[in-house]
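The complex appears here without one of its protein chains, the remainder shown in place.
Here is chain A:
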Amino acid sequence: MSAAPRFGKVATGVAQKQLEAFGQSTPGVVSAVLLSADGFEVASLQVGKSGAERLAAMGSSLGAIGSAIAKEAGIVECNRMIIEADSGTVVIMHVPDAKPPMSLAIVANGASVLGQLLWAARNCCSAIGRAFRE
């Protein structure tokens, strides 16, 4: 069940190009999925269909739980969530001002440098957000 038409062909195409540029210019990126807040894949990089669907659903659950915890703690906006393990990193980053609301989930390996990864991801999210601002 592909949800792609719901998200606008042109904006989705822009997002796909942004993801590819992000993957090429950022060391250690294993895969990435742009997902709607309710867990549908919008665009993806270096991941098969079922993997992308799973990462989209899990990324949206994590994002939603992260926001609830931030709210509970009195922090208004949860911009990103980072899961660090010895062998890699998962980042869920909010795409600013996108309609409908979206996040980017990134899986990176040990070759990545967190600061660089976050900086590149934020630029990627800003560009994607502009494409989905209608």
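Assume contacts are C-beta pairs under 8 Å (C-beta built on N, C-alpha and C of every residue); 3 or more make two chains touch, one makes a residue touch a chain; residues count from 1.
Please note the rule applied: contacts and distances are computed from a predicted model.
**Q** For the complex's missing chain, which UniProt name, "Fe-S cluster assembly protein SufD", "Oxidoreductase", "Iron complex transport system permease protein" or "GTP-binding protein"?
**A** Spelling it out: the chain absent from the display is recorded in UniProt as "GTP-binding protein".
**Q** Of the residues A:S25, A:S61, A:N109 or A:S126, which one touches the chain left out of the display?
**A** The single option touching the absent chain is A:S61.
**Q** What residue numbers in chain A mark contact with the hidden partner chain?
**A** Interface residues of chain A facing the absent chain: 3, 6-7, 36-40, 53-54, 56-58, 60-65, 67-68, 72, 100-101.
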